[in-house]
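The complex appears here without one of its protein chains, the remainder shown in place.
After this line comes subunit A, so read on.
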Amino acid sequence: MSMQVILAQALLGLNVGVFYAMLSLGLAVIFGLLNIINFAHGAMYMLGAFIALIGYSLLEQWFGISLQIGFWASLLVAPLIVGILGVTIERFMLKRLYDLDHIYGLLLTFGITLILQGLFANYFNVSGTPYPGQPESLSGVVNLGFMYFPTYRLFAIIFSLVVCFATWYVIEHTKLGSRLRAGVENPDLTQAFGLNVPLMITLTFAFGAGLAGLAGVLAAPIYSVSPLMGADLIIVVFAVVVIGGMGSIMGAILSGLALGLIEGLTKVFYPPAASTVIFFLMVLVLLFRPAGLFGKEK
């Protein structure tokens, strides 16, 4: 097995890993700060990709608006729209469930997922529609020495890493982040200090949802846009969060990247196991470190 092959599959694994990281990061933020197991996260990811697709090629046909939202603009517009949807869901639905068990939030968001998937499956084909808007400037190929790698994928990796670590930095190392964490730790006390805790919670949920939407836009040019693209991914992402530790921001990022890598390398050594290796690790982690690799035992 040559080094070249291993490096190549590792890089592809990293490519998958950044998507795991971005999605599990959003899940971890929402769980860490809101205690909600957001099953609709995959649907938000799917929604982000569809907003990019519709914005690029269907606005005129559907709404008669002669406007085209390009890839770069989608990186901003799609997370914004998904974020607003997140606000709506949090304000009008999830809010009523905060005093109940986690399982109610999970069931509600699972229902939302099914509704969104069904809605899009009704109008788009399930096997996927290619996204035509990949920018010309990213369409080339980079020679990395050990392999040729599409420029766009390289861009997606770097962009996602920047977003992930920026999020981590804001939450762990800024004043805004410390207020957020304080609001979660003791809402009443934080409120007494004059901070608007419900608003903070709403915005956090919107931010988590927006992250998923952003990942969807980034994924659109690589994978075709399909109503089930989120459902395919969300189960793996949950496993990533479990392995990293629920609520641990850095844990979510690092385990996302690491598991993408492990999955990629499994394809080198024993391809049939590639789709299950993450779940195997999840079982091991649950048996020996139930709070996850980076989580704290409560």
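The criterion applied here is as follows: a contact is a pair of C-beta atoms (placed from the backbone, for glycine too) under 8 Å apart; a residue touches a chain by one contact, two chains touch by 3 or more; residues count from 1.
Keep this in mind: contacts and distances are computed from a predicted model.
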Per UniProt record, name of the chain withheld from view ["Heme lyase CcmF/NrfE family subunit", "Leu/Ile/Val-binding protein family", "Probable molybdenum cofactor guanylyltransferase" or "Trehalose transport system permease protein SugA"]: "Leu/Ile/Val-binding protein family"
Sole residue of A:17, A:133 or A:264 that reaches the chain not shown, by the stated touch rule: A:264
Per the touch definition above, residue among A:222, A:250 or A:277 touching the missing chain: A:222
Positions on subunit A contacted by the hidden chain, ascending: 2, 4-5, 8-9, 12, 15, 125, 127-128, 141, 147-150, 222-224, 226, 264, 267-268, 271, 274
